[in-house]
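Could you have a look at this structure, given as structure tokens, before my questions?
Missing here: one protein chain of the complex. Every other protein chain is in place.
Moving on, here comes chain A:
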Amino acid sequence: MVEKQSRWANLYLIIIFIVLYLPIFYLIFYSFNAGEYMQNFSGFSLKHYGELFADNRMLQIVLNTFVVALLSSLLATIIGTFGALGIYGVKNPLMKNVLLSLNNILLVSPDVIIGASFLIFFTLLGLGLGFGSVLMSHIAFSIPIVVLMVLPKLNEMSTTLVDAAQDLGANSWQVLTRVILPYLAPGIYAGFFMAFTYSLDDFAVTFFVTGNGFSTLAVEIYSRARQGVSLEINALSALMFIISLLLVTGYFFINQYNLKRKKQYKKGRNG
């Protein structure tokens, strides 16, 4: 009985993964098409990859997109972590709730509205649109995400840890850097990666604040759609998929290595 159940469970799992991954593989498959459309596979060819690497504008935009994503998520992680610490430290429960709700409202409000308000804000301030405006708006919409990822970790932390550290004579800087931050690390990493992916594929907000020769991948692909998206985009997507696959595998092996080291360390102490 148990075995039968797990068989159904496996089948379910497989179907779900097929649904999730099939479109991506379909897209990658056609990046090798010798024809011009996502139809009628007319032969294997790498010409769309050639087109991609000859398209300096596209490559520049891809790199710009990553720079914005990395910097904005890094800064948002720093600001958001301290924001979470701040909210955690508020004693008045009503105040705390208000702060949390304000954070969540930003998270659920539609991107279009956030984007439009940034556009109006930046033009009111007289700031030119470009790298700076995109970076700032990405930081702004990433902060609530980081707060939301870090806060549960904080709530989960036992207050006795802090008390113990203080008892042993740690000042507040030491408590923060030696106790609280290391404990929060998994939440901080998660927040960083969430913010990173949000920034990478954001279209609506970015569309409003790009300008003066600066553009990101999502905006560029969307503007090319009038003439039909070429298979060059497929080639690019295939490469990005492979890069993320490599990153995930790399992360897995580093994790594995760390776990092993920890185990050996423990064994050594016990033995």
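Keep in mind that, in the parts below, a residue touches a chain if its C-beta (ideal position, glycine included) is under 8 Å from a C-beta of that chain, and two chains touch if they have at least 3 such contacts; residues count from 1.
Just so we're on the same page, contacts and distances are computed from a predicted model.
Undergrad: Which one, "1,2-phenylacetyl-CoA epoxidase, subunit C", "Formate dehydrogenase alpha subunit", "Cation:proton antiporter" or "ABC transporter substrate-binding protein", is the UniProt name for the chain you do not see?
TA: Record says "ABC transporter substrate-binding protein".
Undergrad: Among A:120, A:164, A:245 or A:259, which residue is in touch with the absent chain?
TA: Once the missing chain is taken into account, the touching residue is A:120.
Undergrad: If I consider the whole complex, including the chain that's not displayed, which of A:97, A:177, A:197 or A:256 touches that chain?
TA: Missing-chain contact among the listed residues: A:177.
Undergrad: Looking beyond the chains shown, say which of A:47, A:96 or A:224 touches the absent one.
TA: If we include the chain that is not displayed, A:224 is the one touching it.
Undergrad: By the contact definition given up top, give the residues of chain A that touch the hidden chain.
TA: 36-40, 56-57, 59-60, 63-64, 66-67, 70-71, 73-74, 78, 119-120, 122-123, 127-129, 133, 177-178, 181-182, 185, 188-189, 192, 207-208, 210-213, 215, 219-220, 222-228, 230
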